[in-house]
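Could you have a look at this structure, given as structure tokens, before my questions?
All protein chains but one are shown at their positions in the complex.
Chain lettering (A and B) follows the sequence in which the chains are written, and residue indices restart at 1 in each chain.
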Amino acid sequence: MSSTTQRNAGQTWLIRGARPAGGPSADLLLSDGRIAEVGSGLSAPAGAQVLDATGLIALPGLVDLHTHLREPGREDAETVETGTRAAALGGYTAVHAMANTDPVADTAGVVEQIWRLGREAGLCDVRPVGAVTVGLGGAQLAELGAMADSAARVRVFSDDGRCVSDAALMRRALEYVKAFDGVIAQHAQEPRLTDGAQMNEGEMSGLLGLSGWPAVAEEAIIARDCLLTAHVGSALHICHVSTAGSVEIIRWAKAKGWRVTAEVTPHHLLLTDDLAASYDPVFKVNPPLRTRADVEALRAALADGTIDCVATDHAPHPVEDKETEWQVAAFGMTGLETALRVVHAAMVETGLLDWAGVADRMSVRPAAIGQLNGGTEARGSDGPGGAAPLHGRALEPGAPASLVLYDAAARSTIDPAQQASRSRNTPFAGLELPGQVVATFLRGAPTVLDGKLAR
Amino acid sequence: MTHALQPGAGSPAAAGARLARSVPLPGGKIVLEPDEISRVLTRIAHEILERTNGGADVVLLGIPTRGVPLARRLAAKLTQVEGRPAPAGSLDITMYRDDLRLRPARRLGHTSVPASGIDGKTVVLVDDVLYSGRTVRAALDALSDIGRPRAVQLAVLVDRGHRELPIRADYVGKNLPTSQRELVQVLLAETDGQDAVIVGPGGSRAGGQDSTGQPGQPGEASR
Partner (left out) sequence: MKRHLISAADLSRDDALLILDTAEELAQVADRPIRKLPTLRGRTVVNLFYEDSTRTRISFEAAAKRLSADVINFSAKGSSVAKGESLKDTALTLEAMGADAVVIRHPASGAPRRLANWVRGSVVNAGDGTHEHPTQALLDAFTMRRRLGRLEGLRVTIVGDVLHSRVARSNVLLLRTLGADVTLVAPPTLLPVAVSTWPCEVSYDLSGTLPKSDVVMMLRVQAERMTAAYFPTVREYSRRYGLDAGRMALLPDHAIVMHPGPMNRGVEIAAEVADSSRSTIVEQVANGVSVRMAVLYLLLSGAGSALDEIGLGAAPAETQIAGVTAR
């Protein structure tokens, strides 16, 4: 932890009148990096700062299982510093940084570098994701054990950006990580069915003359990997699920009791492929935006828990990679700063999920999958007292004081120029969304106050 | 495909000249009745024969819209008198107008030059109203891109004055001094179901505006 954070960790905070997980108002006393007390009419101890949070929803700090921080290699798009700023402003206290950097995060050295950059920035815990294969080449397993043993304590491994398409290699990876309770997070995309693909294959792609990315290319890989996971007795996490068919397969696999978890992005909960009609590459993403029916199925799946969590797949790109013709534009959308608000619009305003559910899908479950909730993690010396950093715990006495205060009554229009991310490629530009993150606390020290960065 | 197929606003398109039929100008006064119109056309036909050596090598070209039926009527009368068919056609001048950029692009009228052509011929341009003279100027430019007539003459049903260019008609049905605040409307049986020349109150020829001299016909050339 940075020295600033250590200093601030000493500061006691009394948060007045917040609504934990959307429930009845309560006061929260934060002290020594933990929630010391929860109750009504708490009195402020001497030297405590008081924050009037009347009416604000309080959630455990959000945990993102899928972010691209671009450092090392593409600092023109984002750095760990700017990315974690965006994360904090979005209410996140922990993010998993994907491995498709340059150099690829496929060795202990690179993952430790990223981990250290996160600690130095001190805005949000950064958990590096390790690559499954060397250089994301899909041919040879990376040194998964070394990455697990490193100071970064990698537990989630992914070739995201690419699919581990070789069935034999995927099997080996699933088997190998059992030794250290790792989980393989698969970017499901059969490469042979998506050669040159630009957008969802369907009515729209036929009209627009853009090469199609069929749903079956995602579903076939998910089905295969669920079966493999069951066969070898491992754990599988599926990145950015995007189709109704994928949802059905995951539901079936879970019903069998197999250890399969899944995530969905905020944009797949809100946007559809007819936005491509403008040919504006801000809507170009992998996996692509799909149809209305897919959006409905994903929402229902997140509501009933078939999809475990929301993960942003925050993918910043510089202007010259996005302000082009569709074909040559990069795939990806930013998402850290808008995630909670989009989930608010797509799930809470539609009555599909309450705030307790949001806490579960955006903090508790992702923390469990990433093993940040102290479940099996015993080693590490990141927090005060030598305990491992904890996220995704209910807002109760003893839990780490990592939380977000959110004004559900606010509304505003998204302006990319106002965002902290170095990149501007948000598909929500010009859209009016509900809510606003008012404050974010990381282990008792504020990273965001009054809607702005606190440091 | 789910693109909406727009039915579109505006008058139906047509190959050739299908026109919006005009109704008589409200508050207007008839200054030429059908029988008078017939008489002046007969007189013009005789004048043409007089001044062109019996109509030899004469080609009548009507300027759309109403110049065309007038040219046909004149041709019929010439044929009647001389016993030999007089070639008639139409000459659309839209592409040669000097005021194209004042309004959205205009629908073209139909051009049909008789097979005998215009080289070495006496072309008689036929129009309903002569006003500023710009239409005729455009017609002269159009003719010079089609061929080289020996001579060009102009026949109009009505000359309402207010020339803006040094243009004059060789044959005039009726001289009709008007104020620029008035509108002159020509109705013909072929296009409007009746023959009449009407003068009535109407818009002025303000700067930058196209002076049609005729109401309700946005595609008409300025005279």
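Here is the rule we go by: a contact is a pair of C-beta atoms (placed from the backbone, for glycine too) under 8 Å apart; a residue touches a chain by one contact, two chains touch by 3 or more.
Because the structure is predicted, anything quoted here is derived from the model rather than measured.
Asker: For the chain left out of this view, which of A:35, A:156 or A:270 touches it?
Answerer: Touches the omitted chain: A:270.
Asker: Using the touch definition from the top, which of A:10, A:206, A:233 or A:397 touches the missing chain?
Answerer: With A:10, A:206, A:233 or A:397 as choices, the missing chain is touched by A:206.
Asker: Which candidate, B:82, B:141 or B:164, sits in contact with the chain we can't see?
Answerer: B:141
Asker: Looking at the full complex, which residue from A:103, A:214 or A:416 touches the chain that isn't shown here?
Answerer: Checking the options A:103, A:214 or A:416, the one contacting the hidden chain is A:214.
Asker: Spell out, residue by residue, where the missing chain touches subunit B.
Answerer: The list for subunit B reads 1-3, 5-10, 12-15, 92, 95-96, 100-111, 141, 145-147.
Asker: Name every residue on subunit A in touch with the hidden partner chain.
Answerer: Within subunit A, the residues touching the omitted chain are 195-196, 201-203, 205-210, 212, 214, 270-272, 275, 278-280, 292, 295, 320, 323-329, 345-346, 349-350, 413, 430-433.
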